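This is the structure I want to talk about, given as structure tokens.
Shown here: the complex without one of its protein chains, the others still in place.
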């Protein structure tokens, strides 16, 4: 399998995907850092979850981690 | 005319009876202080008037219309400030009031005007911060703004001053007092000083019943007996004193003697003129050579009335 040509073939899929994943992660990351009152857990834990668990990490943060009044 | 009529209302939560055949009338145009200890049923009564709770028995009328549980029409003419008002933290004060105005059905132009007025009234004008950054006092002020937004005929406030610092409390009471004549205000509190300062009517709630409901003047006249308080030092001869005071009582100069030994204090009730009574009292004390450290004419306070009423 030719890696480069594969990448080139699928750029229309990969570029938006990477951008969106990144946006999701950054949104959650900024929120974690700016609002340090979590329902549970620590800042470090939530940064870890948001960065490592792509896709589901940010969602988990907004469902379970985000403090009520933030 | 009474804007609120509570007729024989009882309310139980499970086996616990909170209100027991409560009768309450709030005269239109008054500032009505609703007093009672913690757990006396003040909040419950207010929630019943607002249709937020269902009565177990009895009826409530607001502005002549019957209150129904759930969606009561009488809320059109009422404004409510709960003890801990809760807002949407992601809105600004102005956005929140706009939303409230929309819900109440204010016309666009009127709404803008009212929001400006009420925000100015509570000192939150030009505040663009989201409510999540508000202090307790600011929330309380926004609470009064939302309660007054639709120019209610009846304003109901539940313990509005208890969470405020002395300065905030002062401002808030002045605000309420300034509304006199514009609307009827029913507010609950356990701080009797607040009631004495701004209310013209008072209701004292105890054990689910309204023990007293009258104008403050009337209340003072009915309940507060004229009293004189005497203080003595340790060496005073109390047995001689007691004999002397009993003699005065028999002569009809004074009506009652209450000795509080621990503090060397004697409280004397009388029903004649103060000067006359005090003169007679002092004369006999001089004759017995038992001089008090202090003699004080006691003004009837709401506090003493309250304690007497709920005994």
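Think of it as A and B in the order they're written, each chain with its own count starting at 1.
We adopt the following convention: a residue touches a chain if its C-beta (ideal position, glycine included) is under 8 Å from a C-beta of that chain, and two chains touch if they have at least 3 such contacts.
Please note the rule applied: contacts and distances are computed from a predicted model.
Enquirer: Just by its UniProt name, which of "Septum site-determining protein MinD", "MoaD/ThiS family protein", "ABC transporter permease" or "3-isopropylmalate dehydratase small subunit" is the chain not shown in this complex?
Expert: "ABC transporter permease"
Enquirer: Kindly state which of the options B:30, B:55, B:118 or B:146 is in contact with the chain not pictured.
Expert: Missing-chain contact among the listed residues: B:146.
Enquirer: Among B:41, B:85, B:203 or B:292, which residue is in contact with the omitted chain in the full complex?
Expert: Considering the complete complex, B:85 is the one touching the chain left out.
Enquirer: Have a look at B:22, B:60 or B:100 and name the one touching the chain we're not showing.
Expert: B:100
Enquirer: For the chain that got dropped from the picture, name the residues of chain A it touches.
Expert: Interface residues of chain A facing the absent chain: 1, 10, 12-14, 16-17, 20-21, 23-24, 27-28, 31, 55-56, 58-59, 62-63, 66, 68.
Enquirer: Go through chain B and note every residue touching the omitted chain.
Expert: Touch with the absent chain occurs at residues 50, 52-53, 70-71, 73, 75-76, 78-80, 82, 84-88, 90-91, 99-100, 102-105, 143, 146-147, 149-150.
Keep in mind that, in the parts below, only the chains that are shown with their structure count from here on.
Enquirer: So the centre of each chain is just the mean of its C-alpha atoms; given that, what is the distance between chain A and chain B in Å?
Expert: Whole-Å distance between the two chain centres: 54.
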